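As you look at this complex, bear in mind that one protein chain is not there, while each of the others sits in place.
After this line comes chain A, so read on.
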Amino acid sequence: MKHFIFFFTFLFVFSACQQNDMVDPTLEQPTKINYSTKNAPFNQKVAKKAEEIAESYDGVPKAISVNTDRKLLLAFQLDHMKRFQLKQKEKTIEKKLKKSFRDYDVTVSSDMKIYWETEKLINKLENLDKREMNKKVENIIQLSREET
């Protein structure tokens, strides 16, 4: 009896691993977050362009970005199996963005918290004025630099 239980547990665990190999058509194209930035205090063209650049990299399914007049903040998610190259990817994207947007102070982060905070900020962009937005972006950048 015990052997059966362990055999089935074994089977269950390893069949769960196999499941990932099946291609789910909904996962092929990551769902793009739709948000309106028409009435944002700063024009978000730069941020949109930065998102496109980041998403063009292999293993980056989602990127989210916001910009003020001087600062550009980009947060991205990385495929699980590519996480070994996390720091390297972060550096490459940051370098590319710094090169593309020389007038901006670029911050790139792969941290989940930064991603959530940026997403939250983008969702309420239209209700903010320039001063508030500057403050919020600065807060997120500070958070991304925290080490302890």
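Keep in mind that, in the parts below, contacts are C-beta pairs under 8 Å (C-beta built on N, C-alpha and C of every residue); 3 or more make two chains touch, one makes a residue touch a chain; residues count from 1.
Keep in mind that, in the parts below, contacts and distances are computed from a predicted model.
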item: Identity of the absent chain, which is to be given by its UniProt protein name, from "YhbD family protein", "Stage V sporulation protein AC", "Response regulator receiver domain-containing protein" or "GerA spore germination protein"; value: "Stage V sporulation protein AC"
item: Contact residue for the chain not shown (choose from A:A40, A:L74 or A:I114); value: A:I114
item: Hidden partner interface residues of chain A, rising order; value: 2, 6, 9-10, 13, 111-114, 116, 143-144, 146-148
